[in-house]
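For this view, one protein chain was removed and the others were kept in their places.
Chain naming follows the written order as A and B, and within any one chain the residues start at number 1.
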Amino acid sequence: MTDTAPAQAADTPTEATGPAPDHLDGVDLESWGLGTNNATGLSNNKLGMWLFLGSDCLLFGALISTYLLMRHRGTGIGPEDVFDIPFTSVSSFVLLMSSMSMVFAVSSIARGDDQKLRLWLLVTSLLGGTFIAGQVYEFTSFYREGMGYTTNLFSSAFYSLTGFHGVHVSVGIIMLMSLFVLSLTGRLKQDRAETVEIVGLYWHFVDIVWVLIFTIVYLIP
Amino acid sequence: MTVTHEGTADAGYEAATDEARHEHHPSDAQYWKVGLALGLITLLEVGTYFIADPPYDHELAPLLIGSLIFMMVLKFIVIGAYFMHLKFDNRLFRNVFVAGLVLAVGVYLAVLTSFEYWSDRYEADTGSEDAVLVEDGS
Partner (left out) sequence: MAIVERPSTSETLELEAGPRHATPEDALGVFKRPQGDTGWRSWLFTVDHKRIGIMYGAAALFFFLVGGIEALIIRTQLAAPDQALISADLYNQLFTMHGVTMIFLVVMPIGAAFANFLIPLQIGARDVAFPRLNAFSFWCFLFGGVFFNSSWFIGGGAADGGWFAYAPNTSVIFSPSHGMDFYAIGLQITGIASLVGAINLIATVLNMRAPGMTLMKMPVFTWMSLVTQFLLLFAMPVISVALFLLTFDRLFDANFFDVSAGADPLLWEHLFWIFGHPEVYIMILPAFGIVSETIPVFSRKPIFGYEFIVFSGAAIGFMGWGVWAHHMFASGIGPISVAAFAVSTMFIAVPTGVKILNWMATMWGGKLSFTTPMLFSIGLVTMFTIGGLSGVSHAVAPADTQQTDTYYIVAHFHYVLFGGALFGFVGGFYYWWPKAFGHMLREGLGKAHFWVMLLGFNLTFGPMHVLGLQGMPRRTHSYFDGYGFNVWNLVSTIGAFLIALSFLIFFWNIWVSKRDAKKPEWVSPGPDPWDARSIEWMTASPAPSHNFDHVPVVTHRDEFWYRKYGETDDHRIVRIAAAEDVAQTGDRTDVHLPAPSYWPILLCASFPLIGWGLIFNLGIAFAGGALALLALYGLAMEPADDPDGGHGHHDDHVDHSPTDGSDAAASPTDGDADKEATLVD
(Lines give C-alpha, C1' and ligand atoms only; values in the text may rest on other atoms or scores of the structure.)
Protein backbone atom coordinates (compact mmCIF):
# COMPACT_ATOMS: atom_id res chain seq x y z
CA MET A 1 0.00 0.00 0.00
CA THR A 2 1.19 3.45 -0.76
CA ASP A 3 1.11 5.89 2.03
CA THR A 4 2.05 8.91 -0.01
CA ALA A 5 -1.32 9.72 -1.45
CA PRO A 6 -2.42 13.24 -0.53
CA ALA A 7 -5.75 11.83 0.53
CA GLN A 8 -4.19 10.11 3.46
CA ALA A 9 -1.82 12.84 4.28
CA ALA A 10 -4.68 15.25 4.79
CA ASP A 11 -5.73 13.71 8.04
CA THR A 12 -2.54 12.51 9.52
CA PRO A 13 -1.81 14.89 12.31
CA THR A 14 1.67 15.48 10.94
CA GLU A 15 0.30 17.07 7.79
CA ALA A 16 0.59 20.80 7.61
CA THR A 17 -2.33 21.30 5.25
CA GLY A 18 -4.74 20.02 7.85
CA PRO A 19 -7.25 22.34 9.45
CA ALA A 20 -5.78 25.32 11.17
CA PRO A 21 -5.39 25.07 14.93
CA ASP A 22 -7.52 28.09 15.63
CA HIS A 23 -10.57 26.07 14.65
CA LEU A 24 -10.11 23.83 17.63
CA ASP A 25 -12.22 26.14 19.77
CA GLY A 26 -10.12 25.56 22.82
CA VAL A 27 -10.77 21.86 22.76
CA ASP A 28 -8.16 20.06 24.75
CA LEU A 29 -7.18 17.28 22.45
CA GLU A 30 -5.03 15.78 25.14
CA SER A 31 -8.16 14.73 26.96
CA TRP A 32 -9.05 12.53 24.01
CA GLY A 33 -5.96 10.47 24.48
CA LEU A 34 -5.10 10.93 20.84
CA GLY A 35 -5.21 7.68 18.97
CA THR A 36 -7.19 5.85 21.60
CA ASN A 37 -10.53 7.30 20.65
CA ASN A 38 -11.40 7.91 24.20
CA ALA A 39 -13.18 11.19 24.42
CA THR A 40 -13.94 11.17 28.12
CA GLY A 41 -11.01 9.21 29.48
CA LEU A 42 -13.45 6.87 31.16
CA SER A 43 -13.62 3.13 30.95
CA ASN A 44 -16.25 1.72 28.61
CA ASN A 45 -16.96 -1.13 30.96
CA LYS A 46 -17.56 1.05 33.96
CA LEU A 47 -19.71 3.46 32.01
CA GLY A 48 -21.67 0.50 30.70
CA MET A 49 -22.31 -0.75 34.23
CA TRP A 50 -23.45 2.67 35.41
CA LEU A 51 -25.81 2.95 32.45
CA PHE A 52 -27.21 -0.45 33.33
CA LEU A 53 -27.70 0.57 36.96
CA GLY A 54 -29.47 3.75 35.90
CA SER A 55 -31.73 1.59 33.80
CA ASP A 56 -32.31 -0.86 36.64
CA CYS A 57 -33.69 2.00 38.76
CA LEU A 58 -36.69 2.05 36.47
CA LEU A 59 -37.07 -1.72 36.84
CA PHE A 60 -37.16 -1.74 40.61
CA GLY A 61 -39.20 1.45 40.64
CA ALA A 62 -41.91 -0.31 38.67
CA LEU A 63 -41.82 -3.34 40.96
CA ILE A 64 -41.95 -1.24 44.13
CA SER A 65 -44.84 0.84 42.75
CA THR A 66 -46.69 -2.31 41.82
CA TYR A 67 -46.21 -3.61 45.31
CA LEU A 68 -47.38 -0.35 46.90
CA LEU A 69 -50.50 -0.31 44.77
CA MET A 70 -51.35 -3.90 45.58
CA ARG A 71 -50.39 -4.57 49.16
CA HIS A 72 -53.61 -3.33 50.75
CA ARG A 73 -55.98 -4.33 48.00
CA GLY A 74 -57.72 -7.62 47.82
CA THR A 75 -58.49 -9.90 50.69
CA GLY A 76 -56.81 -12.35 52.99
CA ILE A 77 -53.35 -12.37 54.41
CA GLY A 78 -51.56 -9.04 54.61
CA PRO A 79 -48.15 -7.62 55.48
CA GLU A 80 -49.00 -7.22 59.17
CA ASP A 81 -49.80 -10.90 59.45
CA VAL A 82 -46.51 -12.32 58.27
CA PHE A 83 -43.62 -9.88 58.60
CA ASP A 84 -41.01 -10.69 61.21
CA ILE A 85 -39.20 -7.38 61.59
CA PRO A 86 -36.38 -8.49 63.92
CA PHE A 87 -35.47 -11.30 61.55
CA THR A 88 -35.55 -9.11 58.45
CA SER A 89 -33.55 -6.42 60.27
CA VAL A 90 -30.76 -8.89 60.85
CA SER A 91 -30.69 -10.04 57.24
CA SER A 92 -30.77 -6.40 56.07
CA PHE A 93 -27.80 -5.72 58.32
CA VAL A 94 -25.99 -8.73 56.85
CA LEU A 95 -26.47 -7.41 53.31
CA LEU A 96 -25.34 -3.97 54.38
CA MET A 97 -22.15 -5.41 55.83
CA SER A 98 -21.55 -7.38 52.64
CA SER A 99 -21.42 -4.03 50.86
CA MET A 100 -18.66 -2.95 53.20
CA SER A 101 -16.65 -6.14 52.69
CA MET A 102 -17.03 -5.61 48.93
CA VAL A 103 -15.40 -2.23 49.30
CA PHE A 104 -12.43 -3.91 50.99
CA ALA A 105 -12.19 -6.42 48.15
CA VAL A 106 -11.97 -3.54 45.69
CA SER A 107 -9.32 -1.71 47.65
CA SER A 108 -7.36 -4.96 48.14
CA ILE A 109 -7.00 -5.61 44.44
CA ALA A 110 -6.20 -1.96 43.85
CA ARG A 111 -3.24 -2.50 46.19
CA GLY A 112 -2.42 -5.76 44.47
CA ASP A 113 -3.09 -7.79 47.59
CA ASP A 114 -4.47 -11.01 46.12
CA GLN A 115 -4.80 -12.80 49.45
CA LYS A 116 -6.94 -10.09 50.95
CA LEU A 117 -8.91 -9.85 47.71
CA ARG A 118 -9.87 -13.50 47.92
CA LEU A 119 -10.65 -13.21 51.61
CA TRP A 120 -13.02 -10.28 51.11
CA LEU A 121 -14.60 -11.79 48.02
CA LEU A 122 -15.30 -14.90 50.05
CA VAL A 123 -16.68 -12.90 52.98
CA THR A 124 -18.91 -10.89 50.65
CA SER A 125 -20.24 -14.03 48.97
CA LEU A 126 -20.90 -15.66 52.32
CA LEU A 127 -22.74 -12.63 53.63
CA GLY A 128 -24.75 -12.49 50.40
CA GLY A 129 -25.42 -16.20 50.72
CA THR A 130 -26.60 -15.67 54.28
CA PHE A 131 -28.99 -13.04 53.07
CA ILE A 132 -30.36 -15.39 50.39
CA ALA A 133 -30.68 -18.18 52.93
CA GLY A 134 -32.62 -15.81 55.15
CA GLN A 135 -34.89 -14.98 52.25
CA VAL A 136 -35.50 -18.63 51.53
CA TYR A 137 -36.32 -19.19 55.20
CA GLU A 138 -38.64 -16.19 55.18
CA PHE A 139 -40.46 -17.33 52.05
CA THR A 140 -40.84 -20.81 53.47
CA SER A 141 -42.28 -19.60 56.75
CA PHE A 142 -44.67 -17.25 54.93
CA TYR A 143 -45.78 -20.15 52.80
CA ARG A 144 -46.43 -22.24 55.91
CA GLU A 145 -48.60 -19.43 57.21
CA GLY A 146 -50.76 -19.81 54.13
CA MET A 147 -49.24 -17.17 51.88
CA GLY A 148 -48.61 -18.77 48.50
CA TYR A 149 -47.55 -16.94 45.37
CA THR A 150 -51.08 -16.97 44.00
CA THR A 151 -52.93 -16.35 47.28
CA ASN A 152 -53.77 -12.71 46.76
CA LEU A 153 -52.51 -9.44 45.31
CA PHE A 154 -50.21 -8.79 48.24
CA SER A 155 -48.53 -12.17 48.01
CA SER A 156 -48.00 -12.00 44.23
CA ALA A 157 -46.56 -8.51 44.44
CA PHE A 158 -44.42 -9.20 47.50
CA TYR A 159 -42.86 -12.39 46.17
CA SER A 160 -42.25 -10.79 42.77
CA LEU A 161 -40.51 -7.73 44.19
CA THR A 162 -38.37 -9.54 46.75
CA GLY A 163 -37.85 -12.42 44.34
CA PHE A 164 -36.47 -10.10 41.69
CA HIS A 165 -34.14 -8.64 44.26
CA GLY A 166 -33.13 -12.11 45.37
CA VAL A 167 -32.30 -13.05 41.78
CA HIS A 168 -30.14 -9.94 41.53
CA VAL A 169 -28.30 -10.93 44.73
CA SER A 170 -27.84 -14.49 43.48
CA VAL A 171 -26.41 -13.26 40.18
CA GLY A 172 -24.07 -11.09 42.21
CA ILE A 173 -22.92 -14.06 44.28
CA ILE A 174 -22.23 -16.03 41.09
CA MET A 175 -20.12 -13.14 39.81
CA LEU A 176 -18.26 -12.88 43.11
CA MET A 177 -17.51 -16.58 43.14
CA SER A 178 -16.34 -16.39 39.53
CA LEU A 179 -13.96 -13.62 40.51
CA PHE A 180 -12.77 -15.73 43.43
CA VAL A 181 -11.99 -18.66 41.14
CA LEU A 182 -10.32 -16.37 38.62
CA SER A 183 -8.14 -14.95 41.36
CA LEU A 184 -7.23 -18.44 42.61
CA THR A 185 -6.12 -19.44 39.13
CA GLY A 186 -4.07 -16.30 38.80
CA ARG A 187 -6.17 -14.67 36.12
CA LEU A 188 -7.31 -11.75 38.24
CA LYS A 189 -4.39 -9.50 38.95
CA GLN A 190 -3.98 -5.90 39.83
CA ASP A 191 -4.27 -4.79 36.20
CA ARG A 192 -7.85 -6.00 36.20
CA ALA A 193 -8.86 -4.22 39.38
CA GLU A 194 -11.57 -2.49 37.44
CA THR A 195 -13.41 -5.78 36.90
CA VAL A 196 -13.75 -6.18 40.65
CA GLU A 197 -14.78 -2.57 40.99
CA ILE A 198 -17.54 -3.04 38.40
CA VAL A 199 -18.88 -6.16 40.09
CA GLY A 200 -18.73 -4.12 43.29
CA LEU A 201 -20.89 -1.40 41.77
CA TYR A 202 -23.48 -4.01 40.92
CA TRP A 203 -23.29 -5.42 44.42
CA HIS A 204 -23.74 -2.03 46.08
CA PHE A 205 -26.66 -1.28 43.82
CA VAL A 206 -28.35 -4.48 44.94
CA ASP A 207 -27.71 -3.35 48.48
CA ILE A 208 -29.25 0.10 48.06
CA VAL A 209 -32.29 -1.45 46.45
CA TRP A 210 -32.66 -3.50 49.60
CA VAL A 211 -32.29 -0.34 51.68
CA LEU A 212 -35.35 0.96 49.86
CA ILE A 213 -37.26 -2.30 50.12
CA PHE A 214 -36.49 -2.70 53.80
CA THR A 215 -37.99 0.67 54.67
CA ILE A 216 -40.81 0.88 52.14
CA VAL A 217 -41.97 -2.71 52.29
CA TYR A 218 -41.14 -3.83 55.82
CA LEU A 219 -40.90 -0.81 58.10
CA ILE A 220 -43.81 1.20 56.69
CA PRO A 221 -46.46 -1.48 56.15
CA MET B 1 -27.17 16.04 29.35
CA THR B 2 -23.83 17.66 29.28
CA VAL B 3 -20.57 15.91 29.45
CA THR B 4 -17.78 17.97 30.75
CA HIS B 5 -14.24 17.29 29.83
CA GLU B 6 -12.81 19.45 32.51
CA GLY B 7 -13.37 16.75 35.05
CA THR B 8 -11.24 14.34 33.14
CA ALA B 9 -8.11 16.39 33.03
CA ASP B 10 -6.66 14.63 36.01
CA ALA B 11 -8.15 11.29 35.13
CA GLY B 12 -6.60 10.51 31.82
CA TYR B 13 -7.18 7.29 30.01
CA GLU B 14 -4.35 5.56 31.76
CA ALA B 15 -5.34 6.85 35.12
CA ALA B 16 -8.77 5.33 34.73
CA THR B 17 -7.45 1.96 35.78
CA ASP B 18 -4.36 2.54 37.79
CA GLU B 19 -3.84 3.30 41.40
CA ALA B 20 -3.40 7.01 40.98
CA ARG B 21 -7.12 7.51 40.95
CA HIS B 22 -7.63 5.59 44.11
CA GLU B 23 -5.63 8.13 46.03
CA HIS B 24 -8.75 10.24 46.09
CA HIS B 25 -10.70 7.43 47.63
CA PRO B 26 -11.27 6.93 51.32
CA SER B 27 -8.96 4.65 53.22
CA ASP B 28 -10.08 1.35 54.66
CA ALA B 29 -10.37 2.99 58.05
CA GLN B 30 -12.82 5.47 56.66
CA TYR B 31 -14.80 2.65 55.08
CA TRP B 32 -15.08 1.02 58.49
CA LYS B 33 -16.48 4.26 59.85
CA VAL B 34 -18.97 4.54 57.01
CA GLY B 35 -20.02 0.95 57.54
CA LEU B 36 -20.43 1.57 61.26
CA ALA B 37 -22.57 4.64 60.57
CA LEU B 38 -24.75 2.66 58.19
CA GLY B 39 -25.21 -0.05 60.80
CA LEU B 40 -26.18 2.56 63.40
CA ILE B 41 -28.73 4.11 61.08
CA THR B 42 -30.21 0.67 60.53
CA LEU B 43 -30.48 0.23 64.29
CA LEU B 44 -32.22 3.58 64.53
CA GLU B 45 -34.60 2.56 61.76
CA VAL B 46 -35.61 -0.61 63.53
CA GLY B 47 -35.95 1.32 66.78
CA THR B 48 -38.20 3.86 65.10
CA TYR B 49 -40.32 1.04 63.78
CA PHE B 50 -40.94 -0.30 67.25
CA ILE B 51 -41.64 3.18 68.69
CA ALA B 52 -44.25 3.56 65.99
CA ASP B 53 -45.93 0.46 67.33
CA PRO B 54 -47.35 -0.89 64.11
CA PRO B 55 -49.70 -0.56 62.43
CA TYR B 56 -48.76 3.05 63.09
CA ASP B 57 -51.34 4.02 65.64
CA HIS B 58 -48.83 6.28 67.33
CA GLU B 59 -49.86 9.92 67.48
CA LEU B 60 -46.53 10.92 65.94
CA ALA B 61 -46.95 8.47 63.06
CA PRO B 62 -46.40 11.02 60.26
CA LEU B 63 -43.21 12.19 61.94
CA LEU B 64 -41.96 8.66 62.45
CA ILE B 65 -42.69 7.65 58.87
CA GLY B 66 -41.00 10.84 57.71
CA SER B 67 -37.88 10.04 59.72
CA LEU B 68 -37.85 6.47 58.39
CA ILE B 69 -37.89 7.80 54.84
CA PHE B 70 -35.21 10.32 55.75
CA MET B 71 -32.95 7.59 57.12
CA MET B 72 -33.58 5.46 54.04
CA VAL B 73 -32.54 8.30 51.74
CA LEU B 74 -29.52 8.97 53.93
CA LYS B 75 -28.35 5.37 53.69
CA PHE B 76 -28.95 5.41 49.96
CA ILE B 77 -26.83 8.51 49.52
CA VAL B 78 -24.04 7.32 51.80
CA ILE B 79 -23.70 3.98 50.01
CA GLY B 80 -23.85 5.68 46.63
CA ALA B 81 -21.37 8.38 47.52
CA TYR B 82 -18.79 6.33 49.43
CA PHE B 83 -19.12 2.65 48.60
CA MET B 84 -19.95 3.30 44.96
CA HIS B 85 -17.39 6.11 44.80
CA LEU B 86 -19.82 8.52 43.20
CA LYS B 87 -18.49 11.30 45.37
CA PHE B 88 -14.99 10.81 43.99
CA ASP B 89 -15.52 9.54 40.49
CA ASN B 90 -16.20 11.30 37.24
CA ARG B 91 -19.44 13.20 37.28
CA LEU B 92 -20.65 11.44 34.15
CA PHE B 93 -21.17 8.25 36.16
CA ARG B 94 -23.22 10.09 38.73
CA ASN B 95 -25.21 11.83 36.02
CA VAL B 96 -26.31 8.71 34.17
CA PHE B 97 -27.28 7.02 37.42
CA VAL B 98 -29.09 10.01 38.84
CA ALA B 99 -30.89 10.48 35.53
CA GLY B 100 -32.39 7.01 35.85
CA LEU B 101 -33.11 7.48 39.53
CA VAL B 102 -34.82 10.84 39.15
CA LEU B 103 -36.80 9.60 36.18
CA ALA B 104 -37.92 6.55 38.13
CA VAL B 105 -38.94 8.54 41.19
CA GLY B 106 -40.77 11.15 39.12
CA VAL B 107 -42.61 8.78 36.85
CA TYR B 108 -43.69 6.32 39.51
CA LEU B 109 -44.75 9.02 41.95
CA ALA B 110 -46.91 10.37 39.14
CA VAL B 111 -48.43 6.92 38.66
CA LEU B 112 -49.17 6.56 42.36
CA THR B 113 -50.68 10.04 42.39
CA SER B 114 -52.80 9.23 39.39
CA PHE B 115 -54.13 6.22 41.29
CA GLU B 116 -54.90 8.61 44.19
CA TYR B 117 -52.69 6.39 46.27
CA TRP B 118 -52.14 9.10 48.87
CA SER B 119 -55.79 9.68 49.58
CA ASP B 120 -57.80 7.83 52.18
CA ARG B 121 -60.11 6.60 49.48
CA TYR B 122 -57.41 4.31 48.14
CA GLU B 123 -56.94 2.77 51.57
CA ALA B 124 -60.71 2.55 51.94
CA ASP B 125 -60.74 0.03 49.14
CA THR B 126 -58.79 -2.30 51.35
CA GLY B 127 -60.21 -5.72 51.53
CA SER B 128 -63.34 -5.10 49.55
CA GLU B 129 -64.22 -7.98 47.29
CA ASP B 130 -64.99 -5.86 44.25
CA ALA B 131 -62.31 -3.32 44.77
CA VAL B 132 -62.18 -1.19 41.68
CA LEU B 133 -60.85 2.32 41.77
CA VAL B 134 -63.48 4.91 42.41
CA GLU B 135 -63.11 7.71 39.95
CA ASP B 136 -64.50 11.19 40.02
CA GLY B 137 -67.70 11.50 38.12
CA SER B 138 -68.20 7.82 37.57
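Convention: a contact is a pair of C-beta atoms (placed from the backbone, for glycine too) under 8 Å apart; a residue touches a chain by one contact, two chains touch by 3 or more.
All values reported here derive from a predicted model rather than from experimental measurement.
Trainee: Touching the hidden chain in the complete assembly: which of A:Gly54, A:Gly128 or A:Gly200 does that?
Mentor: Within the whole complex, the residue contacting the unshown chain is A:Gly54.
Trainee: With the missing chain put back, which residues of chain A would touch it? List them for me.
Mentor: Residues 1, 5-8, 10-14, 18-21, 23-25, 27, 29-30, 32-40, 42-45, 47-48, 51-52, 54-56, 58-59, 62-63, 66, 69-70, 73-75, 149-150, 152-153, 155-157, 160, 178, 187, 191-192, 194-195 of chain A touch the chain absent from view.
Trainee: Applying the definition given at the start, please give the residues of chain B touching the unseen chain.
Mentor: Considering the whole complex, chain B reaches the absent chain at 1-3, 13-14, 16-17, 92, 96, 99-100, 103, 106-107, 110-111, 113-116, 125, 128-133, 135-138.
We adopt the following convention: only the chains that are shown with their structure count from here on.
Trainee: When the C-alpha atoms of chain A and chain B are each averaged to a single point, how far apart are the two points in Å?
Mentor: 15
Trainee: Using the touch rule from the top, collect the residues of chain A that touch chain B in their complex.
Mentor: 27-28, 30-31, 33, 36, 38-43, 46-47, 50-51, 53-58, 60-62, 64-65, 68-69, 72-75, 80, 85-86, 89, 92-93, 96-97, 99-100, 102-104, 107, 110-111, 191, 193-194, 197, 200-201, 204-205, 207-208, 211-212, 214-216, 219-221
Trainee: Show which residues of chain B lie in contact with chain A when the two form their complex.
Mentor: Counting only chain B, the residues touching chain A are 3, 5, 8-9, 11-13, 15-17, 19, 22, 25, 28, 31-32, 34-35, 38-39, 42, 45-46, 48-50, 54-56, 65, 68-69, 71-72, 75-76, 79-80, 82-85, 90, 92-93, 96-101, 103-105, 107-108, 111-112, 115, 117, 122-123, 125-127, 129, 131.
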